[in-house]
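Only a single protein chain was left out; the remaining protein chains are all shown in position.
Going by the order they are written in, the chains are A, B and C; count residues from 1 in each one.
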Amino acid sequence: MYRQAYYDEDFLNQFNTGNDFYMDDVEDSYPESIRRKSLKLPDVRSVDVSRHFTRLSEMNYSVDLGMYPLGSCTMKFNPKYANYAASLPDFRDIHPMESQLKTQGTLEVMYNMQQFLVKISGMDYATLQPSAGAHGELTGILIVRKYFETRGEIDKRNEIIIPDSAHGTNPASAVMAGFKVVEVPSNENGLVDLEALKAAVNENTAAFMITNPNTLGIFDDQISEIATIIHNNGSLLYYDGANFNAILGITTPGKMGFDIVHFNLHKTFATPHGGGGPGAGPVAVKSFLMDFLPVPIVVNDKGTYSLFYGLKNSIGKVSSYNGSFGVVLRAFSYVLKNGNNLSANAKRAVMNSNYMAKKLSKYYKIPYKQLKKHEFVLSTENTGRKALDISKFILDYGIHSPTTYFPLIVKEAMMIEPTESVTKKDMDYYIDVMEKALSVPEEELKQSPVNTSVHRIDEIGAARNLILKWPAPTENH
Amino acid sequence: MYRQAYYDEDFLNQFNTGNDFYMDDVEDSYPESIRRKSLKLPDVRSVDVSRHFTRLSEMNYSVDLGMYPLGSCTMKFNPKYANYAASLPDFRDIHPMESQLKTQGTLEVMYNMQQFLVKISGMDYATLQPSAGAHGELTGILIVRKYFETRGEIDKRNEIIIPDSAHGTNPASAVMAGFKVVEVPSNENGLVDLEALKAAVNENTAAFMITNPNTLGIFDDQISEIATIIHNNGSLLYYDGANFNAILGITTPGKMGFDIVHFNLHKTFATPHGGGGPGAGPVAVKSFLMDFLPVPIVVNDKGTYSLFYGLKNSIGKVSSYNGSFGVVLRAFSYVLKNGNNLSANAKRAVMNSNYMAKKLSKYYKIPYKQLKKHEFVLSTENTGRKALDISKFILDYGIHSPTTYFPLIVKEAMMIEPTESVTKKDMDYYIDVMEKALSVPEEELKQSPVNTSVHRIDEIGAARNLILKWPAPTENH
Amino acid sequence: MSETDEILDYLNVKSVDGLFSDIPDRLKVSLDLGKPMDEFSTIRAIEDTGRKNKAGNMNFLGNGIYDRFVPPLVDEIIGRNEFLTSYTPYQPEISQGILHSLFEYQSIISDLTEMDITNSSMYDGFTSLAEAVRMAYRINGKSEVLIPENIYKSQLSIIKNYTEGLNLKIITYGFGTDGLLDLEDLKSKVTSDTSAIIVENPNVFGLIDENAFHVSEIKKDSILITYYDPVSLGFIIPPGEYGTDIAVAEGQQLGIHMNYGGPLLGLFSFKKEYVHRSPGRLIGLSKDSEGKKAFVMTLQAREQHIRRSRAMSNICSNQALLAVASLAYLSIMGSEGLRKIALITMNKSRKLKNNMKSAGIKPVFDGINFSDNLFYFDRLEILESNNISGGIRLSSISEYNGYGNASFFSVTEKTGDENIEKLAKILGD
Partner (left out) sequence: MSETDEILDYLNVKSVDGLFSDIPDRLKVSLDLGKPMDEFSTIRAIEDTGRKNKAGNMNFLGNGIYDRFVPPLVDEIIGRNEFLTSYTPYQPEISQGILHSLFEYQSIISDLTEMDITNSSMYDGFTSLAEAVRMAYRINGKSEVLIPENIYKSQLSIIKNYTEGLNLKIITYGFGTDGLLDLEDLKSKVTSDTSAIIVENPNVFGLIDENAFHVSEIKKDSILITYYDPVSLGFIIPPGEYGTDIAVAEGQQLGIHMNYGGPLLGLFSFKKEYVHRSPGRLIGLSKDSEGKKAFVMTLQAREQHIRRSRAMSNICSNQALLAVASLAYLSIMGSEGLRKIALITMNKSRKLKNNMKSAGIKPVFDGINFSDNLFYFDRLEILESNNISGGIRLSSISEYNGYGNASFFSVTEKTGDENIEKLAKILGD
């Protein structure tokens, strides 16, 4: 039995309880010409701010409440020692332009994290600057662009090939960096269709962007052949690291033949996702691309760390300062602590995924019958029930639904990634609920969820009657 | 509308998910003769520990969720800056026997807190050693004892007089310190019956223990006369500080003629109550009792602070080390920040109490029609409904009930202390709920609460079939 | 039988390695990251590394990131497990907490800027600025963007990276000797091809730029993008009041620690007619099937996970948690609190300029500074020997041609008056 908390919570600008943040009076002798006429921030006491957010938080699901098997999101446990590390004033209260002499600790963490990522990916150099996975993709593709620019080929090399099973960020990032996107279909096994790929690859091909295992959770063992096709064409091979948790310590993009990799620290390296962010999306490259990385990178000269700007073909900057150091520090803590045991996490994640896939295959169709890696995709089509309805039904049991309707190549898709942080008991419970979703009357399914804070929400109405801001406060009498 | 979260939460020893707190192997070469045969702590992963307590916490009401008007408990907002202060490693990671040269910061806080309390109470010296209010009472009464011992009067002075409206800890503490308790009834105004007091005071009287304002929230303006009666008899006057929030910065026990005072830092000084504790119960005394204080006290010699043990009639120790410094530091932060504005808190608390009393007097009988201080007591007797039922009904609205069935001299009592941390809106909502409790059918009242995690609990069954420990874990298969 | 054994049994494999048979052996690797550590040793190692940082309390660094007071209540709120460890609210029924909060964030930033709509966050200030340029291009398809001549190099670099392939021409406009933007110069450069004009206020020189208030009068059909300082809006005229179409800023000052410059918070607001061209996530207010107030992510068809290569942006993860931090910060401070913090900042800048002047170090401009102050001072070795942080050279962060040997000293409400006096004394000696 489960029941999420519900509070009929007002907007903060409706409280009118009187601000109580005490400060002494301040001299004001500035001209009217620069002064704003009025400012209407909420007028609320600290106690009410505290209560407001405590109540709201209880209306929010999270990893710290239970299983959260969103496919491709790797919602593993976020260890508290990493939060502790990120709370240390020695790291937290450092200005990004502080002298390098005074920030050796910070630079050491960054350097060591670069090296960790290089080893984990089988690449040669890394930048920590991108703010999120998609930002890493953009950075990687800008590196591709700059690479072909310096070779005088950019006018010709204006296409990026992407599989139809790819994450939506891949094509979006490619376009932002000024490329055209060419989509190649998957074959009947859910893998890259080599013939289709060969047909798509030509003189215009700048790069091929893929993730392996792909969004179906399947490892594409043609990868070396793919790399040969791409490299023989003078193109680059880009690794989307969203699914890295499957291969951590097992294989590397470097071994597979990739030239550029991005990481999602908030997935593979267990940093908390914060309701949508912040994340961090470092990028690693083979040595021939090092010169194109964003500046600065951190270098180590016999234990003295410094920011190195001397990459003459650098793409420059992709984020305001030095990247999401607060996130990097958490991920660094995670890697430092687990060390070579990290592969055990990958193994357990893969084991859990295969367990759920096999169990659920009794009730749901699982296309592309193969060994799964960290995640798998099932279709509810065979059950006559909508993935949407089942996803809402699941919520009623105090657990979060899988990613739904992705990847696009599977109808009524549910994409399930249990991660290593769940137990057999968690999975069995989840499987029971998914079985139950097929046995309850259709009507009950359609009415779910009923145990969550609110019931099913009118999403179409939200878009049609767009309300993106609270109403002005009602006057207090 | 309100609904508290509910999780059907297992006991930790039922998880069996496998402990994952990594440590290297450890050498073990100790004899069998000292080794325990088995140890059965829960076998659970950190992620499950985190989830367990996150879920449990959502099934718990707190000040950070809303109004909590437990009479005599002073559930005011616990400011976060005070928590922050208590989290500083410079204070938190200090051993109690650390050299005084290395703990000048800690000693300075303690000294300054002693001085704050001395000023606030109109006393001369203070000890921070007692761990809670009742512990402060015991300490105070042990001082009374020692005082009469040194005067050779202890065989005779073996009684403590206590009003019938007193907190239950008062008689319990007096008895623990080896005294007999003599109870005096309140008069028709809820105040000390002077004639009864005079009749009770005699050569056996060691002290009179009272709180002012008393548990009815009424300030006893006979206090100076009372002090004269007690002092003329050679007895001591003890101030129970549980209700200090009413008089903070308005008057002092010193002015009123008291000799000994205890404080509840977790009430008056806004330190969090932690679901029952820890608290802290410092004691302050007039200078003629200084020599009896527990040792050590902190003294200041031109900015150098030290622990002073040289009180030759000290009662010795009442707690293991130096008292609840972590609690003292929070309270110190609160006093430091508010300074002379503390009296504004007292005033607002009293204003709120009178507002609620007047509003509620339309529906409930409020005995002893007088000005209230920080709290007041109503009786549900006139409504034909039980205080118990109304208190359960209140819970259904996401707010906590008042203290019920106390003080004992009022039938069907509800004791309400809003504190300064609530707004008019909070109080109006509360009053509406208490009004509504009289208009819903009796049956509905009896069935409440229904919006809380669990419904009404069988308390008699709990005592009859005593289960104070979880069952042994069921084997995992 | 352990859980693992039970599962492997069920899967009919002898060991977990059997689940990796699809990965060719020649691709397999083993890690070289060191031995696992216990939790205490991990923490001790990180604390020891942290102690190698030696930032002192004479801190005059700013230029976009500021050491402002973060109320502990803010840290506590964003430390709540339910916010911290949740994902993007794809299932809104079980995620009302973060949705409600982000909706309020959108609202409070809209109120602060007096703009119509604010999205639910971007990575940081500079990428927000670049996304604003892209958005302007999507709106009007025009080919030129006008930027201040003193723009930070980093801002410019990111704009260039973000507009690869758009064929946008970047044109700079100048500044007067008073340090304010040159309205005449700007006016002369606005053409029918102008897609957007970027204005910064306070500008890169740290001045509250009164000329910025008049750019809308000369902008013609172009989009006015204002890069503002959110704390300054506690006192200064907000972008919405002077004709801004897209207002962007760095939100770090609003309750977020410096963290060596990240994670940050991009504030992104715009006029409502442009909503369908805007990047990022939007939280909308709706109702549930029982009529209760309920929030959802809306207009998702603009986003990459639906529209893929035709999306308004590639942004997916954003800075939701920090958006909540800024909401909490602004609510705690309130209008009066933010006003005072803005005023204290301006007063401290004035005091700094006065003290420096008295010590013989000339401010480059006479105008009203917010946090950043530019001085004719280049003996940076004095700073190091006195353990003072500050003195960022204009030439190191901007291509601006002039005042080459001038450098910045920045203040916040936390800057001690005694430190200001000490700084002037040391530098004047």
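Convention: a residue touches a chain if its C-beta (ideal position, glycine included) is under 8 Å from a C-beta of that chain, and two chains touch if they have at least 3 such contacts.
All values derive from a computational prediction rather than experimental measurement.
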item	value
Which displayed chains the hidden chain touches across the whole complex	A, B, C
Touching residue (missing chain; options B:S50, B:S186 or B:T211)	B:S50
Residue touching the undisplayed chain, where the options are B:D28, B:E188 or B:E443	B:D28
Subunit A, residues in touch with the chain not shown (by the definition above)	1, 17-18, 21-24, 50, 54, 80-81, 83-84, 477
Residues of subunit C in contact with the chain not shown	39-40, 43, 69, 71-72, 76, 79-81, 413-414
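The rule is short, and it goes like this: only the chains that are shown with their structure count from here on.
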item	value
Interchain centroid distance [CA atoms averaged], subunit B/subunit C, Å	46
Subunit C residues counted as touching two or more neighbouring chains	3, 6, 36-37, 39, 71, 73, 76, 81-82, 292
Residues of subunit B engaged with two or more neighbouring chains	1, 17-18, 22, 50, 54, 80
